[in-house]
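Inspection log for the structure reproduced underneath, given as structure tokens.
Showing just some of the chains, left in place.
We just call them A and B in the order they show up, numbering each chain from 1.
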Amino acid sequence: MISVSAPSRAFASDNAAGVHPAVMAALQSANAGHALAYGDDRWTAETNALFKELFGQQSQAFLVWGGTGANVMALATMLGPAQAVVCTNWSHINVDETGAPERILGAKLIDLDCPDGKLVPAQIEEQAHALGQMHHAQPGVVSLTQSTELGTVYTAAEIGALSETAHRLGMSVHVDGARLANAVATAGGTIEALRSMTVDAGVDVVTFGATKNGMMYGEAVVYLTDRFAAAAPYVRKQVTQLPSKMRFVAAQFNALLHDDLWLSLASHSNAMARRLYDATRHIPDVVFDAAPKVNSVFPHLPAVAIKPLQDWCFFWDWSVPVNQVRWMTAWDTTDADVDTFAAGVREFLDLSPAV
Amino acid sequence: MISVSAPSRAFASDNAAGVHPAVMAALQSANAGHALAYGDDRWTAETNALFKELFGQQSQAFLVWGGTGANVMALATMLGPAQAVVCTNWSHINVDETGAPERILGAKLIDLDCPDGKLVPAQIEEQAHALGQMHHAQPGVVSLTQSTELGTVYTAAEIGALSETAHRLGMSVHVDGARLANAVATAGGTIEALRSMTVDAGVDVVTFGATKNGMMYGEAVVYLTDRFAAAAPYVRKQVTQLPSKMRFVAAQFNALLHDDLWLSLASHSNAMARRLYDATRHIPDVVFDAAPKVNSVFPHLPAVAIKPLQDWCFFWDWSVPVNQVRWMTAWDTTDADVDTFAAGVREFLDLSPAV
């Protein structure tokens, strides 16, 4: 129906992408003889040092398997008895982790309506009404996602204000940074930008994502201060997130963090989303609510066009009632992928005037 | 102090070994463009089919990150309300998982004294006294480890008898098979041997280990019947064990399960332990309680020799009060590694007559 072939790399998700060549090479290189398990190896030592360069010498990084596990581990070390997690209604911990937080933490998630995926300080203030009330779970941790599940981005000042509010009320702050790299990239793409929205903004613990940004597997939970780190080694194992052959997680991180590769990949991914937006926003019947900040765009399409286009080159529905879909770019998306995809969309919509 | 250099591959653990070349090649090969996440890819489809060849068409395999997670996932799907897990005092779930089962399952582990790491039917019978008593956790799952944490192996008949007892009493059977391959190898090294000690023996769910046997990461939870599989997809995610880029776990399994590589590697590892045993058992002051069944030996050494030998070529203490250590071989251990190590031990003990 569409004359051009679908691009080989579709726009389903950044976790549909493969592994960056430098990461794969690092895996090959780390496969040299024996190394003690559980992080007692030279690769992990190097990773630990690299994270200290990023977040400061006071920080401590712990490598884990995946994103859900990283979030659960972080929160498990941060929550006190009878405390709850304040988050957005869109948050991954709330809607996309099959209740892992409730099961493993035994804690309530207080999910607040945030149309743009971002919490604001007034919402934290409002939750304070429960503090000291024995009938209510006690808000203990504010968990925000940077960049958000909706493709929006907190400014460093916004995170700073949330942290200030949270700390003033006796709560702590967790950042689910599954796509933190994309947020840093859009904020300048420097270590200073990273620090401004994390350690300098008063964040306590960060889930540092990597799998969506060129790695095969592996994420890191980074404690920005000493406050919650003491139990981290035990909690990591207890929540099933301790890789045995850890050198292979570490080696990937060492490649990704080398020469700011993680920022280059995220910048590229972001740029591809912008290119896709620019290449499609003038197509009649393709309607965007906003330009992309990071690596996803959320167009509205004619209802009848969605299925044929997905069949041609797969992408996910986002909001069926409003005919909205998600196109997501990745570290390996090329200009040609974008241009071919945009051409296909244009051709299909042009050829379907009844749409 | 010892004239020979330590072998490059020590005898610390099979998880200190690297990745088999065929597995690494499979990872490279799978790194081709995009593939949908969470198992909706052709590599995972192949893995599922390969596991059905192993365990029968009625079985279903679910790929996960690691061994602790695999055990927790299996048990989470098997346990009913207020049920407990019966296991040995030596079991990995009891002593080496930092309480992950208790935390994530919310269930008691009833750990029974088993000097050789193996449960017997009479112990299951004895637990039946609690059934129907409202003050006691209800024994619901019998979890056994094959091969055991002590390097012993259940016969197929022994597992069959345990299963028969368990099922008769309304309990189900889980096998922690982190080193199942080594047990199968020592029992003949055939698919028939595998089946005889699992599906034919009445086992319900198997944790199928792979990381200790040549993979980089990844294990499988295999449901041998339909009984507990329905909730497995959700529970896997809920216990943080769903890999996003699953093709890379699957590709490793496809290499490992191809042409019985998993059995060849385990057989080799077992053979190396036997070689090590033969090469050291006649050294004065090296005392073994038993010949190895699988890939570990547990010699008693003179107390003063342990630390110097560990410094030369690292291995772990096993039981300090009786000067017992563990030497473990791996899929990549060579004859030369063994011979060099044995020579070093002999030289050190010969040169230390005061020991």
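Criterion: a contact is a pair of C-beta atoms (placed from the backbone, for glycine too) under 8 Å apart; a residue touches a chain by one contact, two chains touch by 3 or more.
Computed from a predicted model, the values in this text were never measured in an experiment.
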**Q.** Subunit number of the complete homomer, 2 shown here
**A.** 4
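Just so it is clear, only the chains that are shown with their structure count from here on.
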**Q.** Residue numbers on subunit A that touch subunit B, as the complex places them
**A.** 8-10, 12-13, 15-19, 24, 27-28, 30-37, 65-69, 72, 97-100, 103-104, 211-212, 216-217, 234, 237-245, 248, 314, 330, 332
